[in-house]
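Shown here: the complex without one of its protein chains, the others still in place.
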Amino acid sequence: MTAARRVRRAPAITVVRGRDCRMDRGVIVGYRPDRAVEDLRLTLGRGARLRSGTVIYAGTTIGQALQTGHGVIIREQNRLGDDVAIWSHSVVDYGCRIGDHVRIHTNCYIAQFTVIEDGAFLAPGVTIANDPHPGCPYSRDCMRGPTIKAGAQLGINVTVLPYVTIGRRTLVGAGAVVTRDLPDGVVAAGNPARVLRAITELECVTGLTDRPYHADGRAGPRLAAVPHPPRRS
Amino acid sequence: MTAARRVRRAPAITVVRGRDCRMDRGVIVGYRPDRAVEDLRLTLGRGARLRSGTVIYAGTTIGQALQTGHGVIIREQNRLGDDVAIWSHSVVDYGCRIGDHVRIHTNCYIAQFTVIEDGAFLAPGVTIANDPHPGCPYSRDCMRGPTIKAGAQLGINVTVLPYVTIGRRTLVGAGAVVTRDLPDGVVAAGNPARVLRAITELECVTGLTDRPYHADGRAGPRLAAVPHPPRRS
Partner (left out) sequence: MTAARRVRRAPAITVVRGRDCRMDRGVIVGYRPDRAVEDLRLTLGRGARLRSGTVIYAGTTIGQALQTGHGVIIREQNRLGDDVAIWSHSVVDYGCRIGDHVRIHTNCYIAQFTVIEDGAFLAPGVTIANDPHPGCPYSRDCMRGPTIKAGAQLGINVTVLPYVTIGRRTLVGAGAVVTRDLPDGVVAAGNPARVLRAITELECVTGLTDRPYHADGRAGPRLAAVPHPPRRS
């Protein structure tokens, strides 16, 4: 009779939360994934600020000072650094690695197994893929997200294909579709995205500075630790 | 005096729910549409799994084993088959017909009167239109979504225009804008989308198989019932 009552016991979820976290009412931390995940601990560093509708799954590790907009979803088996901000309605699927000082703006989708390095910026609507041939019976074995190197800047509605690497401090123009690797320190745009010039050749549209990405220019904290790539000749 | 108190009585909403449905707290089933809808019954087949923030309107019929991510909206007068999955923040507007084993990934928008056949897959950010000339005074009379045939695969951020038909098992590349009909079994990409080759000509990028869409290849349950189109000569 006791045997008949025995049920599969779901593994326990642990939430380890740092000091000074502020969460709006209704925010969910430690949501149970349906996938079988061995380690269901959620570690959320101190100083997090989570806005209404945010859901963070168990099995993920997040550094200090995470900020989320409303309706942000962060799945299991992710590893996020310090000072990451993810804005409203963006979704980070499982198994990603995201560095420090990363900004993921509104309505973005980050596919499983994507790597985003320190200081990268993803503008609203950036969408990332990880499956070269959806529907192929071998898809599960070859899914791999792109690698977005430190300080890269992706414009609004940029589409990034699997296996692609976007170089350090490279700027991808709005609406571009990135189908191949992009080197460090370039501007690329179009569908498919093509390299247009070095970022150091860009001119300021408003006259506030001579070159917005000049190698000697000031940089805010997000990019300060990401050195400019060497000037291409 | 009783006459003065008489108010328009809103038609009653009925929710018919199958066995073994699991819904997160705050999920709304049977939301009242503002449009005048004669039949306000919501039928939700057994085994549904609805995640937080999901809203399903009254007046819709859904088969077995629906899965939703967070923040999914399914409007009235839709008809969904069995084993449909719709991921976070996607919206199915009213009056659509969606077959069995369909996958609608994250941040998609399915316009009114769209038809999606069995086993089709829509990657994150797919957006579908139904109005050839928005703002035209006759728009209400000519709205019609596209038809996405069985087993078609739409890549991330694909845009589909009204009246278009996308063929069986056809693969639309990431970021494409589909402005005209696409035949069965082709690969198309670009803005506007152009046919590049037959899907059977695609090669595997990782060497796991010779051809990801080979007509003799294995297929998961989603595509098993959708035969390969005949090879084009």
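Think of it as A and B in the order they're written, each chain with its own count starting at 1.
One rule holds for everything that comes next: a residue touches a chain if its C-beta (ideal position, glycine included) is under 8 Å from a C-beta of that chain, and two chains touch if they have at least 3 such contacts.
From a predicted model like this one, the values you see are computed outputs, not experimental measurements.
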Item to check | Full-complex contact with the absent chain, from A:52, A:139 or A:165 | outcome: A:52
Checklist entry - From the list A:13, A:115, A:202 or A:225, which touches the chain that is not on show? => result A:202
Checklist entry - Residue-wise, where is chain A in contact with the chain that is not depicted? => result 26, 49, 51-53, 69-71, 87-89, 105-107, 121, 123-125, 151, 153, 155-157, 169, 171, 174-175, 190-191, 202, 204-206, 208-209, 212-213, 217-220, 222-223
Item to check | Positions on chain B contacted by the hidden chain, ascending | outcome: 26, 28, 31, 34, 53, 55, 71, 73, 89, 91, 93, 107, 109, 111, 125, 127-129, 131-138, 141-142, 157, 159, 161, 163, 177, 179, 191
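Rule of thumb we're sticking to: only the chains that are shown with their structure count from here on.
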Checklist outcome for this item: Per the C-alpha fit, the turn needed to bring chain A onto chain B (nearest 5 degrees) is 120
Item to check | Where chain A and chain B are represented by their mean Cα positions, the distance between them in whole Å | outcome: 26
